[in-house]
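What follows is one structure encoded as structure tokens, with my remarks underneath.
Here the complex is missing one protein chain, while the rest keep their positions.
Entry: subunit A
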Amino acid sequence: MAAMACTSAASTALSTPRLAAVKPARSARPVHLTSAFHGQSVASVSQVAGFESSGVKYRSAGRRAVVVCKAADGQTVVIGLAADSGCGKSTFMRRLTSVFGGAASPPKGGNPDSNTLISDTTTVICLDDYHSLDRYGRKEKAVTALDPKANNFDLMYEQVKALKEGKSVEKPIYNHVTGLLDAPETIHPPKILVIEGLHPMFDERVRELLDFSIYLDISDDVKFAWKIQRDMAERGHSLESIKASIAARKPDFDAYIDPQKQYADVVIQVLPTQLIPDDNEGKVLRVRMVMKEGVPFFEPVYLFDEGSTISWIPCGRKLTCSYPGIKFFYGPDTYYGNEVSVLEMDGQFDKLDELIYVESHLSNISTKFYGEITQQMLKHADFPGSNNGTGLFQTICGLKIRSVYERILANQKNAATLQSAKA
């Protein structure tokens, strides 16, 4: 029976203690533990939960040796996120991992410059680790990091495939501080694998492995405004150098990164606001979530009536908003030849009431209880974008990913029980 693909690992990163830890309210959510013991028949999956929770109890041992076995049929769900803002530590990632519960942190006891983030259910891999040329190699060959020539797509495909099938891999580490490739680290197959970076959807084979993909599309004006906020504090940087930096990278960006938009299931576009004429501060944003129709296990969010075109300003008699207010739009569209639904938000939230009011009018948001989006946004009120569409749509994406994951899992279980019933 080739069912078991077990790897034995003394891993503190697979923090099993937390699962048995004192957060009793959390047990309401489906606690899928990382050690899924695959026995003779898959029908015992429901009993497995009982086994796991008792097995987890021995957390107090000094050396935690966890045997992680992946059920042969329980495949890892792979999510791709294309973003230009570096890896793994971005706000989007933190919101995402927060939806699943638990904070993601770098692997304990490993290379402190590792780009990987691991939480109870999720592992986030930075695609910069698959650079085939380090900083000096790129300088020599005169290719930017955006160029596919600087990346090893074969290795990326092999390792993502292996992780998806439940095997551990030795993944190289690209050290952003030194610009060199460090010694590899071991990555164990998680329940949810997120690959974040510049080229998650570039290679066709990797694209096939993705169960869900997101592209974060920041418009040039907003990019400029954000980079100013981020980089002006650094010595040596000035407005001109920031402009030059964006302009110099643009050709490669447009040639290699931008075309990935057409393959993404969800594109989050961040544009300057239309509510304030001539705004160039980039504080108030217009955010559009472009959702592809017909993606398995994914239902686009809608306002009021699916498939119709709605323009909605929630501020009025029931809700008072301060300047510049909030404006929503929802409607069908085509995007690079695909049928899509677009949900758009322009403006800012500044009160809790506005947030919960908006949430109560959105449909298909895959929340488990009323107010979950508001709760998630409040939990991370200090993150950038918590008062506008970026935070809202990133949170919704997180919930959608959770729903895709659960539906894939349910689907696999059904397929497996069907198979074992026939056998």
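Note that a contact is a pair of C-beta atoms (placed from the backbone, for glycine too) under 8 Å apart; a residue touches a chain by one contact, two chains touch by 3 or more; residues count from 1.
Assume contacts and distances are computed from a predicted model.
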{"item": "Per UniProt record, name of the chain withheld from view [\"Non-structural maintenance of chromosomes element 4\", \"CP12 domain-containing protein\", \"Exosome complex component RRP46\" or \"Cell cycle control protein\"]", "value": "\"CP12 domain-containing protein\""}
{"item": "Selected from A:E158, A:D203, A:D221 or A:D252 as touching the chain missing from the view", "value": "A:D252"}
{"item": "Candidate in contact with the missing chain, chosen from A:G109, A:P259, A:G294 or A:G371", "value": "A:G109"}
{"item": "Touching residue (missing chain; options A:V143, A:I356 or A:L409)", "value": "A:V143"}
{"item": "Residues from subunit A at the interface with the omitted partner, ascending", "value": "17-18, 21-23, 25-26, 85-86, 89, 103, 105, 108-113, 135, 138-139, 142-146, 176-179, 230-231, 234-237, 241, 244-245, 247-249, 251-252"}
